[in-house]
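Here the complex is missing one protein chain, while the rest keep their positions.
Per-chain numbering from 1; labels A and B assigned in written order.
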Amino acid sequence: MFFNIEKKLQDFKKELNDSMDVSVKVIETLGTQKIGLIYLKSMIDNQLFMEGVCKPLTLTKQVCSLDEFKSKLINLADVKIIKENEVIENIVKGTVILCIESEKQFLAIDIQKYPARLPAEPPTSAVIQGPREGFVEDIKTNITLIRRKFYTKSLVLKDLHVGKYSNTHIVLAYIKGIADKKVVKEVEEKLKQIDIDGIIDSHYIIEFLEKRPQSLFKQVGSIEKPDIVAAKMLEGRVAIIVDGSPIVLTVPFLFLEEIQSSDDYYNSHVYGAFIRIVRIIGLLIAVVLPASYISLRIFHFNVTPIKFLVTITNTTKGLPFTPFFEMIFISLLFQILYEVSLRLPSYLGLATSIVGALILGDTGVKAGLISPPGVIIVALAKIALYTVPEQAYQLSLLQYLFLFVGGSLGMLGIVGLVVYLITYMASIDSYGAPYLAPFAPRVRKDLKDAILMDNVRNMKTRPQSFANKNLTRQK
Amino acid sequence: MSTKTISPRQTAVLASIMLFANKILVLPSLLYNFAKADSIFIIILILLAEMGVLFVFFRLKRNFPNMSFYQILATKLGVFVAKTFYFFILTYIFYKILLVYNVSYMYFRVQVYLDATFYIFVFVFLLVCNTSVFRGLRPIARCMEFFYFFIIACFVFCLLLSIANFNKFPIVFDTSIKNIFLGGFKHLFCFGDFIVLFLIMDKIELTKKGQWQIFRYVSFAMVLIVVLYIMFYSIFNYTSFVHKNAVSDIITFSYRFTDLGRLDMVAIITVMFLSLFQISVGVYAFCECFKQLFPKLDLFYGVITFDLIFLSLILLSSLDYLQVINLGTLIVPYFAIVLQYVLPLICLLFTFGGRNEKDS
Partner (left out) sequence: MKKILDAIKKTPMLLALVVIALGFFPRAIIAPSESATNAIVTAVGLDKVEDNYEVTLLTFLSHPNQSYSEQYEVISSSAPSVSEAFTNASLQIGKTISLFHTHTAIVSEDMLQEDIVNSLDYLARIASLPQSCVLISTNVTSKQFLEFVQELDRESDINLEDLLFYTSNYMFWKFTTINSFYEGYYSPVHSSILGHLTIQQGDVNGIPITKIDNVTGAGGGQSGGSGGGEESGGQSGSSSQATGAMEQTTGKESSNQSEGEPTTQNNTKQLEIINDGSCILIKDGKLQSHMSKEQLRGLNWLNSAISGAVLTLENVSDENFDNAKLIYKVQREQILDRIEYENGIPVYTANLKLYISLLEANGAKEDVSKTKEPSYISDRVREMIEKQVKSEINSSLNFLIENRADTIDMYERFYQSKRSETKQFLKSISGQPEDFLENVVFKVIVSIFPV
């Protein structure tokens, strides 16, 4: 005998701070062998525990070793022998620990079960045609979803644990022979260097992965759908899956990826090209339109076409606010409406729409507080933010920045800010990939999948905007 | 490619955007006073000369692939001569930046802004060029590459719109050759933009294919400029001297064909982008010169020096674009001849005698 079972189990329970969901069980077999079990009852499949673990144990007449338990009695998939220093770590993950007095080691039986969502279509990546699976919070399910895209041994999954208290399970996924080793190594090192108390969502680690975490522009991709992740891995990117988060991260990341959508590949390439142009126009409208409008009103009366000028002058006559203040007021109104609509219960959604649209919009105009052109411009800009939904927050901030600069400095200020931002973006690189590639620097072959999409049959090479090992996609 | 160099395509874009500096606004009307419609020949001749300078650059780069311009001059002519040249280049580039700023400011002040103070212009220009210089040459070049297609498309759009106003070719061969050369000489300061290439030659990656690419881009830009001049003199003819905003004025009449009204916003946006880029590159070149003259001071001090001199000139003196141009026609042509053509010719002599890679 190496130890007393009851005492050992109590020690473990004490180590787990006597949490109320820690269960300790001592079973005596028919062969009068004592078996100790310790587990977290909130984390296991209780039925499987009773049927697959307790029942076979209570009915056995032999005195077995751990190996015999593992190979003959407990007929479950994930059973392994562990050392004492691994016990606590396994208990908190939802593993049942089995111990016997005659052995120093322990048996870990993985019968985790906890509430989890089923894969469903993410709301911000809806498609008309194409797969509708989306990632969920359970990492195992996410890994399965990715595995199903690659029936190949080249898919490599490396796992890490990050977070002092959360010990979050993170998996690096890439295709061996396509992804650049340097990138994989760099990502792995960065993840290992993270010294934080807990990782709740994948966005926690984004800032550790980015070279310029203060930047408004994201340098790490965040994706909710396995088909998109698979496509990006085939291009040579590395995916980072975080347990507890339905968002999978990918690096390197290019600005161009904001304009691309999976929908483009599930329709005709001509339509894909058209819709990308529409997205770019939407992006420009979202960011630049309110600022241009305000600069025309405050500074550039002389270059405004007469017909616009007459309409704007007529509709803005007698307003109590200055043009700039009016735009800020309407923008903030829309922002408040948006925030409210996110957090209100759905049964109040209709009332909010009525209040927002009719009362604030229409009545505000009729009361002479705000002007119709102002409402149209801001509404259009706010809606256009969602042509690129993943960047909506950043674009929203940019919108205010442009408004601020346009109202203060006019059209020259807007152009100056555009030049500044593009120069700034041109100075960013994401794991060796220039952020504005394939536009600047121009990578001609990658332009086939930039704005004017080409047929999939013509995309014979992998993107050359970032490093990857094997350039040939198809012959 | 190292992390601090620019690609041949980016060089080509930079060279062609710099080519538009000082040529598309007031120069056509200034040249008209000397040589009337024969100013087209001034432009063609000087642009051809510029092309020659470009070839000298290619040859120099081929012979001294890893050396900077300063190193070449110091090796061949001595440190003192190199520093003297660099001092004059520094002054000349400062003048050119001042000219671009003043001409653009005049244009924006008259055409674009009604009531704005000039602090807006100074602030925006200085902000953009300072931050661009701090980011480095590569981001500036990438930014220009990003907007290149857009700028050229807008420029071509302006030219296409002007076709609506075109009714006859200008009368050429109406003045003497003397007037043509005099007009060209007096306005040499509006040319010589490739001097910037020499100053950043150690930051350019150049291959034979890249040379051809640069040549193509520059030729295309030159053709566009010549077309602008032809359109300008065709449309305005005897009133050319009145129109100080060439690229904008040639499309003013075309609004009658659309219901939108004025379309000169296209020209305004083009000029805004071009002037911001030209000043950014100019200030970068200024800082490069400064760094060679004062090796112990870093880029930051170069930028600050530029800002201080620029602001003091703008704020303390009441220099307007006409005074800057008058200064240019009186004194600057002599500098321009030496720095734009004599110096490249001297550099051409260095390249004879085989490749000199090991010179350093």
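Rule of thumb we're sticking to: a residue touches a chain if its C-beta (ideal position, glycine included) is under 8 Å from a C-beta of that chain, and two chains touch if they have at least 3 such contacts.
Every value quoted in this text rests on a predicted model; they were computed, and no experiment measured them.
Counted over the whole complex, the shown chains touched by the missing one are A, B.
Listed residues B:Ser16, B:Ser68, B:Asn130 or B:Ser280: the one in touch with the omitted chain is B:Asn130. The omitted chain makes contact with just one of the residues B:Val223, B:Val242, B:Leu315 or B:Val342: B:Val242.
When the whole complex is considered, the residue among A:Val405, A:Ile422 or A:Met459 that touches the unshown chain is A:Val405. Only one of B:Leu114, B:Ile177 or B:Val342 touches the chain withheld from this view, namely B:Leu114.
Against the chain not shown here, chain A presents residues 297-303, 306, 309-318, 322-325, 365, 368, 372, 404-405, 407-409, 420, 424.
Where chain B meets the chain that is not shown, the touching residues are 110, 114-115, 119-120, 123, 127, 130-131, 134, 167-169, 171, 173-174, 236-239, 242-243, 249, 252-253, 255-256, 300.
Heads up, the rule we're going with is that only the chains that are shown with their structure count from here on.
In this assembly, the C-alpha centroid of chain A lies 46 Å from the C-alpha centroid of chain B. Looking at the complex, you find that chain A touches chain B at residues 299-303, 305-308, 409-413, 415-416, 419-420, 422-424, 426-427, 434, 436, 439-442. By the touch rule above, chain B contacts chain A in their complex via residues 7, 9-10, 108, 111-116, 120-121, 123-125, 127-128, 131-132, 135-136, 138-140, 142-143, 145-147, 259-262, 264-265, 268-269, 272-273, 276-277, 280.
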